[in-house]
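As you look at this complex, bear in mind that one protein chain is not there, while each of the others sits in place.
A and B are the chain letters, set down in written order, and residue numbers restart from 1 in every chain.
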Amino acid sequence: MTQTVGIRPGFSDPVMGAQRSFRAVLDAMSRPGVIRSTSTGNPPPVPLSEATAAICLGLVDHDTPLWLAPAFDRPEVTAFLRFHCGCAIIDRPADAAFAITTGADLPPLGDFALGDDAYPEHSTTVIVQVDGLGTDGGLTLSGPGIETTHRLTVEGVRAGLWDDWAANRELFPRGVDLILVHGAKLAALPRTVAVDTPKED
Amino acid sequence: MYVAVKGGEQAIENSQKLLAEERRGDTGVPELSLDQIREQMALAVDRVMTEGSLYDPELAALAIKQACGDLQEAIFLLRAYRTTLPRFGVSEPIDTGHMAIRRRISATYKDLPGGQVLGPSFDYTHRLLDFALAAGDTRPVADIAEQAVDSGMPRVTDILNHEGLVEVEEPESDDTPVFDLTRESPRYPADRPARLQNLARGDEGFLLALGYSTQRGFGNNHPFAGEIRLGEVAVEFAPEELGFPIEIGEITVTECQMINQFKGSASQPPQFTRGYGLTFGHCERKAMSMALVDRALRAEEFGEPVEAPAQDEEFVMAHSDNVEASGFVQHLKLPHYVDFQAELVTVRALRKQAFAAAEVNPVSDAAE
Partner (left out) sequence: MSNEHPVPSEQTAEQQSRRRWMSVLSKADFPDLDALWGNLPSKPAWTVVRPPEIGMVMVRGRAGGSGGRFNLGEMTVTRCAVQLDDGALGFGYVMGRNKPHAELAAVVDAMMQTPSRRDTLERVLIAPLSLRHDARTDQRGRKAASTKVEFFTVVRGS
């Protein structure tokens, strides 16, 4: 039973790495739509992106059960996350404190933990790996943390997500928060942000 | 008007220096080592670990030394330290039925399987000061029997279970989340796991007084000390990366099973009910008090009237923690200069009104 499944290394500098990752997420959450970047300094197991790995190693631990979309449920990934985060990997998105999915496979947002009015923080933070992130157009964001409006391009998310997002926003103070990730880049959509999609005419 | 007050920096620094000097005491006397505290003040160490909610005898000994022997201060130090450590996870429930027993007594059965094992106890001492200890350099030696005690001694409650005479404690499903007051704030009504965790870290003096109050009639529940056992149990933990449980060490615990009379209700036949106490180390008085209060707090579950303080879970849980209690009582030492000024103004105004009223309507006094 020699354990030969190689576990890829985590942060090259554990203390500073975790702090940088935390800071990147904090900045991204405070200024919705602004693009930040973070990585562990080591290549993560496929298909985790650099930013996803750094966010998990910085924020996920034994107290935060993690749900993985099927594309991520692979031995190298689960061994990596269990070893470095010590987190339980669970079957039901509704029990998850964190979740990792691709934009295409993102389940309906209502499937995740939404918190309750007394404890709205008991909701899932969903890390969504997308095909591209940019600031040159596409979506118009507004809400707390944005002075007027902010532009964000997100590529490779499933149809209907933005309608789903509007419904999520209605639940306030309940609701999920999204961290959109591409490579080492990340942008956050906290539950308070309003997303306008371009009119299709 | 609000006047910001600054100052006292030098005084505080010197106060701490003075504390350090007084902690050390006469330097002509050898300094205490942590080994000495751990080995010779073992019951203080055990209390600090239990109420400090962290099993680590060396750290508890350090806390006692730093606190000059003030155990509540030591408990505070240990609680503060534990917040700096990451939590790797949660152990499998310890199995007190498989204990390397050092003491095990029952007040309900004389001849129970495994026997009455007195272990180390103050119970049979005469409480006379022993001046031989004052002389120092004692090397007492305990007797050693041929055969060790049986580690698989049945619990008294399991013996009673066979006849259906005592309520059965069934494990719940493994999916049921277990409340953790280090992660969530208590919500009332609380469940039994929340209460037991609260009592386990609760102040021994507070629980002792509450347990005593139930015996004196404030929520009496006719307790018998079904069994008290002390010994070592293995702790098993399943790291996520391994996926199976491993033993990570052995800890000393004290367990108390109280057995209480219960007349029965519409849904339950008459049988004995139970109260449970469990502590780190050897904390027998605490384990017994915990078991009494645990049973008292189950009053509602058994359809008993909730009338006494020991039966009121919000009263008990909100006041059992000596770190919280000590903090709130001792915060009264902090400057309240502005608050007090406001009160002074109010009291002066009220007095003025009261005197003015008295002049208009003099109170006739019998002495006049």
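Quick note on the criterion: a contact is a pair of C-beta atoms (placed from the backbone, for glycine too) under 8 Å apart; a residue touches a chain by one contact, two chains touch by 3 or more.
Given the structure is predicted, the values throughout are model-derived calculations rather than measurements.
Novice: Of B:E39, B:D70, B:E247 or B:E300, which sits in contact with the chain we cannot see?
Specialist: That would be B:E247, which touches the missing chain.
Novice: Thinking of the whole complex, not just what is shown, which of B:Q72, B:Q257 or B:S289 touches the missing chain?
Specialist: Touches the omitted chain: B:Q257.
Novice: Of the residues B:T157, B:S213 or B:S289, which one touches the chain left out of the display?
Specialist: B:T157
Novice: Given the full complex, what residues of subunit A touch the hidden partner chain?
Specialist: 1-4, 6-7, 9, 62-65, 83, 87-88, 90, 95, 97, 122
Novice: By the contact definition given up top, give the residues of subunit B that touch the hidden chain.
Specialist: 49-50, 53-56, 58-59, 82, 85-94, 96-97, 100-103, 110-111, 115-120, 142-149, 151, 155, 157-158, 169-172, 174-183, 192-194, 196-197, 200-201, 231-232, 234-235, 237-251, 253, 255, 257, 274, 276, 278, 280, 294
As a working rule, only the chains that are shown with their structure count from here on.
Novice: Which whole number of Å gives the spacing of the CA centres of subunit A and subunit B?
Specialist: The answer is 42 Å.
Novice: Under the stated contact criterion, what part of subunit B meets subunit A in this complex?
Specialist: Listed in rising order, the residues are 86-90, 183, 239-241, 243.
Novice: Any idea which subunit A residues touch subunit B in the complex?
Specialist: Listed in rising order, the residues are 7, 61-63, 79, 82-83, 85-89.
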